[in-house]
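Only one protein chain is missing; all other protein chains are in place.
Labels run A, B and C following the written order; every chain starts at residue 1.
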Amino acid sequence: MTSSRPGLPGLLDTEAIRKDFPVLDRQIHDGKRLVYLDNAATSQKPRQVLDALNTYYERHNANVHRGVHVLAEEATALYEGARDKVAAFVNAPSRDEVIFTKNASESLNLVANMLGWADEPYRVDHETEIVITEMEHHSNIVPWQLLAQRTGAKLKWFGLTDDGRLDLSNLDEVITEKTKVVSFTLVSNIMGTVNPVEEIVRRAQEVNALVVVDASQAAPHMVLDVQAIQADFVAFTGHKMCGPTGIGVLWGRQELLEDLPPFLGGGEMIETVSMHSSTYAPAPHKFEAGTPPIAQAVGLGAAVDYLSGIGMDAIAAHEHALTGYAVQRLQDVPDLRIIGPGTAEDRGAAISFVLGDIHPHDVGQVLDEQGIAVRVGHHCARPVCLRYGIPATTRASFYLYSTPAEVDALVEGLEYVRNFFG
Amino acid sequence: MTSSRPGLPGLLDTEAIRKDFPVLDRQIHDGKRLVYLDNAATSQKPRQVLDALNTYYERHNANVHRGVHVLAEEATALYEGARDKVAAFVNAPSRDEVIFTKNASESLNLVANMLGWADEPYRVDHETEIVITEMEHHSNIVPWQLLAQRTGAKLKWFGLTDDGRLDLSNLDEVITEKTKVVSFTLVSNIMGTVNPVEEIVRRAQEVNALVVVDASQAAPHMVLDVQAIQADFVAFTGHKMCGPTGIGVLWGRQELLEDLPPFLGGGEMIETVSMHSSTYAPAPHKFEAGTPPIAQAVGLGAAVDYLSGIGMDAIAAHEHALTGYAVQRLQDVPDLRIIGPGTAEDRGAAISFVLGDIHPHDVGQVLDEQGIAVRVGHHCARPVCLRYGIPATTRASFYLYSTPAEVDALVEGLEYVRNFFG
Amino acid sequence: MYQEVILDHYKNPHGRGLRDGDAEVHHVNPTCGDEITLRVRYDGDTVADVSYEGQGCSISQASASVLNELLVGKNLAEARRVQETFLELMQSKGQLTPDDAMEDVLEDAVAFAGVSKYPARVKCALLSWMAWKDATAQALGESPVKEKTA
Partner (left out) sequence: MYQEVILDHYKNPHGRGLRDGDAEVHHVNPTCGDEITLRVRYDGDTVADVSYEGQGCSISQASASVLNELLVGKNLAEARRVQETFLELMQSKGQLTPDDAMEDVLEDAVAFAGVSKYPARVKCALLSWMAWKDATAQALGESPVKEKTA
């Protein structure tokens, strides 16, 4: 499915792919074709995923795990089948290591809470330290702030270099013998930076700290192999990877999931309940209280099939080519300053920038009038804005259906913005 | 939409209604028409809800709250519009009191956790007591067991009478000055019992205990008015009321939501974040960390419209008539013993029973072979089974599309079961 | 949305900068990071000054400038009437066409009518007005500030 365009090797056949995404035909503002460049916020959904949802609801819908009737068995097989698919997608050693949550935020909170309530050696308490980075999404900051506040643990973090990379020059001072957990993003949602997992993991393992990887911006865009990155937990979210809203994933190492305490209590997560005490089911069920997001898991399974059908390597290559093109064209726009890496190396397909002193809100609004959807604001990563002394950025972000023509539209749109406020 | 059938006043026009539910046409086991009597586990979904989901994904899908582009504005309007609909559906004084969660279990865990981390006067600690009942769903037991275990609070509960009602004879000894919170179900999912809210609330208010009502089995079936029942929190779940999986609701009184601490941390729930500290958005956003179940909320909004269109009073009357008919017919089945109230008074449309010493698993399996879907087991309410000295029950549960003919099919099916194992 | 009047105020803001005041507030728009620090000074019940500083989009900047132009010099009752009318317009979701009476009250601020169609931008337009309301309440000793921290 690869088309070649002069100078841009590795592009996918987006003409074919775009036919799978109904919303991309949408016209807005009196007939302007939608140019959707807000993929880091959420992706669009292919027909294949919507079909899976509809088939589930129209033929198989039932509550899972507890029924002996046909629908209940079918629904259970579909739900657990989705777990198999996701496990294979991230190369999990065992399907039982895949926990379905509602989003990446819940996944990260789940880890933080498990560690807060855990017994030794995992317990985070006032004598221990938690390490994150300054480029985390709020969903990988606030859970740790809450944990630190409630346990007395100390929260530390890696700062950023001027070109949007992690500053690991003080690696050994930040991660110390006191560090119980290191949680960081694989790919920055605001700057696109791809972080050097290996270096951080090596140091974390030296001090026996658990490693949590926020793969929300990685899972949709590249091969994600939980064994290769040697993390203990990996979190990501369905809606950014062609899946439905309302579904997230936490992968965790089996022995940890066995040892750590549950988080939410309720139906499905128990082994046996009496009024006096309860025992818990083995993982993953121990961490899935209540009726799970059944249809959404099935939809995520279909999304994973869809992405694998195209190939994660091919998707990564497509985005790499497009990002290179975009970085280069954007750097030609006067007064435009990229916040984050200035090349396509070790970077994902989200590009943040500021345009002179025109506020991103105004940039976004005037682009929208031309049919171009970008995100503006702090992108749930306000510390990055603080770090670079800016109130907000405009962010364009690409996905497997994005095209060079859309990059061109963005650049033209930005010219118009400059003239409008000039 | 009401048809009359000799002897069964109040039935809905199920012929028309059933056309809205694609799955009800499903044939199983070589051409047997599906008789779906597992509605207390989850309801089926009308076309109107599936259409709302598809329209959302095919035309409006975007992340909410943070965008200035058309799709983001539309998605936000749809999501927040669903909140308005749900608020109206339960007669909430303010739309900002409606929190979207992933299911009722999360809603109940959210309350338990807020109270565990709260400041006085709400804080649950080792000097305080928590009161529940013996007929709770595990999702309204385990969160309180966890809270009790983690704070040292004492967990107490109301027992049950022989005919499946709450035993409130010791009301004043169970709820005392030490009681900080009383959490109970409005309608039992296993026995169908409708509980006397007023009496419990009156006593709870006397001692200034907060009242949490689990309305998971009420919201789908009757008028639910959070002001009339005078609770402090009300939890329910979308998938049992014609909505999608992956969406739940917690309604809470505004001043409590203002005073109580957040639970999950992350994007969307913050006001401002720095590495050192964060402040939180006002409710409901304070309690909605991360990308919410957007499409699922929209689907729940459509479900609420659908139910309101038919009328919750009309639905309640339909189910009341059908339940009366079913109770009467079931009592004529030899060796059948109903677990729960033996009449249709103050009872919902879930009927549990045991059939001689034939194990419910076998009852359910043989019914399934005839196309009849019932649930068997402890229905996530194992203490009820323990109370009545039974391993499990068979449960038939009705909804707005259920018919007297389906009750007849059930009764005939049970005769067949008796002969099979006789 | 971008009326000439709005762009004018954005490019040439009135009364910008912080000067002495009776009360100061700091408001933030969490969805986009717009911020304003605003001070009010009263002379009896006359709005003697509204001074402000902040960062934000053209809508929030222009709105603060219009606020300064409209409210300074008015007495409190009049100023509140302007604030309430502006709030009403902004919450109208584009359904309200300002009539003559409204135009008399709002003057330049009627130019923001178009903004009310854009929910994400309504907060920008209201930022300074909410800050002014808050600061005024504090200056008059009507309300304390409350903040929660992680």
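Points worth noting:
The rule we apply is simple: a contact is a pair of C-beta atoms (placed from the backbone, for glycine too) under 8 Å apart; a residue touches a chain by one contact, two chains touch by 3 or more.
None of the values given here were measured: they were computed from a predicted structure.
Note that the undisplayed chain, when the full complex is considered, contacts A, B. Taking the complete complex into account, A:Tyr280 is the one of A:Tyr280, A:Tyr325, A:Tyr388 or A:Phe421 that touches the chain left out.
Per the touch definition above, the residue from A:Gly265, A:Gly348, A:Gly364 or A:Gly413 contacting the chain not shown is A:Gly265. When you scan B:Glu134, B:Asp167, B:Asp225 or B:Asp362 for touch with the missing chain, the hit is B:Asp362. As for the chain not pictured, it touches subunit A at residues 65-68, 72-73, 76-77, 265, 270-272, 277-281.
Not every partner is drawn; the one left out touches subunit B at residues 142, 145-146, 149, 359-362, 365-366, 376-378, 382, 385, 391-392, 420-421.
Note that only the chains that are shown with their structure count from here on.
Of all chains, the one whose CA centroid is most distant from that of subunit C is B.
Annotation: 37 Å between the Cα-based centres of subunit A and subunit C.
Shown for subunit C are the residues in touch with two or more other chains, namely 31-32, 118, 121, 150. Shared interface positions of subunit A, defined as residues touching 2 or more other chains, are 142, 145-146, 361, 365, 376-377, 382.
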